[in-house]
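Handing you this structure, nothing more for now.
Left out: one protein chain. Kept in place: all the others.
== subunit A ==
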Amino acid sequence: MNKTHRVPSNRSLSTVEVKSKFGAEFRRFSLERSKPGRFDEFYGLLQHVHHIPNVELLVGYADVHGDLLPINNDDNYHKAISTASPLLRLFLQRKEEADYTFGTNSLTRKKNTVLSAVLLRPDATRKKPPVIISLPRDFRPVSSIIDVDILPETHRRVRLYKHGQEKPLGFYIRDGSSVRVTPQGLEKVPGIFISRMVPGGLAESTGLLAVNDEVLEVNGIEVVGKSLDQVTDMMIANSHNLIITVKPANQRNNVVRGGGGGGGGGTASGSSGRSSDSGASYYGYSSHGGVGAAAPAPSHIIQNFPVGELESEEEDDEDLVIEVGGEAESAGRDPADYGMPSLPRYEPHLNLRTPSALSVNGAALASGSSGPPNRAAEMRSLEEDGTVITL
């Protein structure tokens, strides 16, 4: 590498030298190690220095082991900055034409890249199967059996993920009666049962529910004493994240606890189901770039994808707020044109941590054909933040 560009050692303690590659072009600049700022600012900066303001990017860096790792949220951005010694090497790709794979050994495996020659890895590592780090958009939450560890073996708690799919939930429930063991002996009590599956529906495709399964709980609330209509309303109200506890009619496929994952359930892997991902950071540009691009068509926005679901069960239903016209100055517009509102600005609003909300805004704005003027202001403030740019 070109050593003449090395910065003096005294600076290396406080700043990180960054070498950023996009296609065939390199840019160099430096960042304060102690004040790296937020990821979205960094992302804006990258677009700025490469003069590609409207290009959706995947950002990767080479870590000390020579693995190509992604930068797509505050956490891994800060990690990248803190571990850079002293140079932070970045690889930018257009999102749509990404061909690097993130993961361990990712750079070494790509022999044709320039880097592989530089960063020689011990041969031993090659024998280990590489760990591939997928991008968020490659993940899709799936329906699963959950809480196996706390439920009786005869019961099954099923979480049906509905979001972002055209698949209908696709099942029917009915009244029925079930036999319970009580101190007084066997007793017939009214119960709610699954009566029918819609072919091709979500419920059927998971294979976790079956006709004649007795419904015991809906999202943790017992259905005993509730009418069919009440249970129907409860299920529909929870339809975006429906967790049903059933007593399967077929008790042979139950998940056997402890004993080596037998029982043929196979789906017991997500046993807790409540493990919440780093929700807010997930809400990075990458998952929302597509949304921003589709901004003028509200129907895409409505499927606000997984953000809510992953954050926690509480914040599962995010309402959509559309600002029309918005600012006070636009109120003075000629009343004749209110019928056809100008490009609406979408603003998901619900309890998002500020940084991620901003990033979404930024992404949406950047992709919009007529970006409001405050985008420039944002950029300016970024530069004034004290980030040193050395081109």
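The rule is short, and it goes like this: a contact is a pair of C-beta atoms (placed from the backbone, for glycine too) under 8 Å apart; a residue touches a chain by one contact, two chains touch by 3 or more; residues count from 1.
One rule holds in what follows: contacts and distances are computed from a predicted model.
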When one chain of this assembly is omitted, its UniProt record names it as which of these: "LLGL scribble cell polarity complex component 2", "C2H2-type domain-containing protein", "Dynein light chain roadblock" or "Actin-related protein 2/3 complex subunit"?
"LLGL scribble cell polarity complex component 2"
Using the document's definition of touch, tell me which of A:142, A:249 or A:320 contacts the absent chain.
A:320
Of A:72, A:144, A:238 or A:254, the residue that touches the missing chain is A:238
Taking the entire complex into account, which one of A:33, A:65 or A:226 touches the absent chain?
A:226
Subunit A residues touching the chain left out here are 162, 168-176, 195-196, 203, 219, 221, 226-240, 242, 298-299, 302, 304, 308, 317-328, 330-331, 333, 335, 338-339, 341, 349-351
